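Dropping a structure here in structure tokens format, bear with me for questions.
With one protein chain removed, the remaining protein chains of the complex are shown where they sit.
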Amino acid sequence: MARQETILRVEHLSMKFGGLVAVDDLSFEAKKGDITAIIGPNGAGKTTVFNCITGFYKPTEGRIALVHGDDSILTRIDNVTATGKQWVRTRQGALFLLERLQDFKVSELARVARTFQNIRLFGGMTLLENLLIAQHNKLMRASGYTFGGLLGLGGYGKAERAAIDKARYWLDKTGLLDRADDAAASLPYGAQRRLEIARAMCSDPVLLCLDEPAAGLNAREGEELNELLLSIRKEHDVSILLIEHDMGVVMQISDRIVVLDYGRKIADGSPAAVRSDPKVIAAYLGVEEEETDEVAKELSA
Amino acid sequence: MEYFLQQLINGVALGSIYGLIAIGYTMVYGIIGMINFAHGDIFMVSTMISLVLLIALFSLGVTAVPIVLLVILLGAVFLTALYGWTVERMAYRPLRGSFRLAPLISAIGMSIVLQNYIQNAQGADKKAFTQLIPGGIEFFKEADFSVWLQYSQIALFTTTIVVLAVFTFIVTKTPLGRAQRACEQDIKMASLLGIDVDKTISLTFVMGASLAAVAGLMHLLYYGSTDFYAGFVVGIKAFTAAVLGGIGSLPGAVLGGITIGLIEVFFAGYVSVDYKDVAAFSILSIVLIFLPTGILGRPEVEKV
Partner (left out) sequence: MASTDTAAPVQTPPGAAPVEPSPVRQPHPAIALLKDAAMWAAVTFILTFPIVGFKTVARGGRYVFDNNVDVVLGLTAFVFLGRILLNLTIWRKPKTATARAASGTVLDTGWAAKARRLLVPVMLVVAVTYPFLAVWASGGLVTGRYWVDLGVLVMTYVLLGWGLNIVVGLAGLLDLGYVAFYAVGAYTFALLTMNFGLSFWMCLPIAGIIAALFGVVLGFPVLRLRGDYLAIVTLAFGEIIRLVLINWREFTGGASGINQIPRPSFFGLEFIPSGPTSFAEFFGIAFSPVHRLIFFYYVILALALVVLVVTIRLRRLPIGRAWEALREDEIACRSLGISVVNTKLTAFALGAMFGGFAGTVFAARQGYISPTDFTFIQSAFIVAIVVLGGLGSNLGIVLSSLVLIGGIEMLRNLGFVKAIFGSGFDPVQYRMLIFGIVMVIIMVWKPRGLISSRAPTVFLKEKKRVGADMISEGHG
């Protein structure tokens, strides 16, 4: 297997809320085309990591680098950090220091999309509208920053039709096409989760961050979700960062797992390696390390 | 120096009135998260009630100041509390759990109703009254200037302290206070646990209105005037005080009120009388924008 390129590099990330250390000196990498899972008990700091990556929180310390294209650009990372720039672009690719970008710039420039643990849809708007809003910046440019669109100039109509086609594609892929004109809030829970993923994909991401997408889904829906995620990765050249409690989903589809506990990384590796890591089992079950062997046996039985 | 001292006394006096009103805002906002926009007008209604009672007592020949004060206090507190209760019952309770803008709009409507109700019932003229408690203690006498601590100011300070102590006791030590704090945390949960939420909220409005009545009487005694529009600006300043002191905190509300009072009086005394309300509104904006959790509060990170 060829060397995999890095898409996201997190270094010494720390996030404190007053006295509480939610994320503590966390470093890890996500490879291009991989599904990288972040797991950990409740309150381990997983969502906080996402919020730091997507610019919603400014980390107390640390560096988060995202790469477009060739990851050889990472050699310049210290250089860029020192100059105080937010990003650089070369012929081979681009490098973004996400902790320096505002939340909406993370999406617009670095093309990182996300979903939320407690679903955040535009409930009073239709599914189609939800997916068009995800293409806001593109459509804004096409409408000549509103002026052209208002006067009926420029190719806004064409751009909007293309955006609708894209929305249709994702509605179809998530099995929501026949509800395109319904209010998002009227969807059942599982469908809302899928719509949120479709909406994130409509913003053309290179990295898709999913916060517990399988939460509250039944077994069949979970299965469908797995397929959706695998096909997104395969067909759309998108890397995925996944927070998940459902071990079935995690073990089945992820290429690499990072385990957090009390904000600290306690394991990092392939699903097989993580599964048998005593520290992970201890963290999950809250048992002493000596007992973990038995638990591991039970688990694998 | 004398001038400064005098302004200090006046500022604290004015601020005590703001503080008493602010407690009403802070308790209601703490519990149901709405700005009781009509609260300033409840205060205004109470000044009118006090005035009517005062004139009634005088025309009945009752002039002994302690008796007059006691009767007015009791009467005004009772009637104003009933106004507060009615307003909640008619304009806010039906909207509980509904669209969030609705109670605010309803409250603005209620504020308009109260102002125009008083204007129609009592006329639009400014009601001026001679001071009921004249005189005071003179100290720092100089040739051209002396500092006065008026008796009405002393009454105002003692009332504020006593009322604050009583209400702090109610909120921290009694079952009602416990129910209020439970509702403050989570109304749904409180009602599941068997707390009569409606009653608790009603009583909160009653308490807020009672305090407004105390403030109203003090205002009338101290300034000797009122009109149907007297509640609007005072109400907004008191709300600023509530936010400044940290929503939900009773001593904070009084502290906030005194801060606002001092700023207003010193601004009027040293900078410009014309622009004193501009200063007040600017402080309001600055507080809400930069200190939304109050002087004592910590900045919050928005939860995502």
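Going by the order they are written in, the chains are A and B; count residues from 1 in each one.
Just so it is clear, a contact is a pair of C-beta atoms (placed from the backbone, for glycine too) under 8 Å apart; a residue touches a chain by one contact, two chains touch by 3 or more.
Everything numeric here is computed off the predicted structure, so don't read it as measured data.
S.K.: Give the labels of the shown chains that the missing chain contacts, considering the complete complex.
M.R.: A, B
S.K.: Of the residues B:113, B:170 or B:295, which one touches the chain left out of the display?
M.R.: B:113
S.K.: Among A:90, A:118 or A:231, exactly one should touch the missing chain; which is it?
M.R.: With A:90, A:118 or A:231 as choices, the missing chain is touched by A:118.
S.K.: Check each of B:18, B:43 or B:83 against the chain that is not shown and name the one that touches it.
M.R.: Candidates B:18, B:43 or B:83; residue touching the omitted chain: B:83.
S.K.: Give the residue, chosen from A:21, A:88, A:183 or A:230, that touches the chain omitted from the document.
M.R.: A:183
S.K.: Out of B:12, B:31 or B:49, point to the residue that touches the absent chain in the complete complex.
M.R.: Residue touching the chain left out of view: B:49.
S.K.: Which residue numbers on chain A touch the omitted chain?
M.R.: Residues 54, 56, 103-105, 107-108, 113-114, 116, 118-126, 128-129, 132-134, 136-137, 139-140, 143, 146, 149-150, 156, 160, 164, 168, 177, 180-186, 189, 192, 199-200, 203 of chain A touch the chain that is not shown.
S.K.: Please identify, in ascending order, the residues of chain B that touch the omitted chain?
M.R.: So the residues of chain B touching the unseen chain are 33-35, 45, 48-49, 51-53, 55-56, 59, 75, 79, 82-83, 86, 89-91, 93-106, 108-118, 120-123, 125, 127, 129, 187-188, 191, 196-198, 232, 236, 239, 243, 274-275, 277-278, 281-282, 284-285, 288-289, 292, 302, 304.
Throughout what follows, only the chains that are shown with their structure count from here on.
S.K.: Distance between chain A and chain B based on Cα centroids, please, to the nearest Å.
M.R.: The mean C-alpha positions of chain A and chain B differ by 50 Å.
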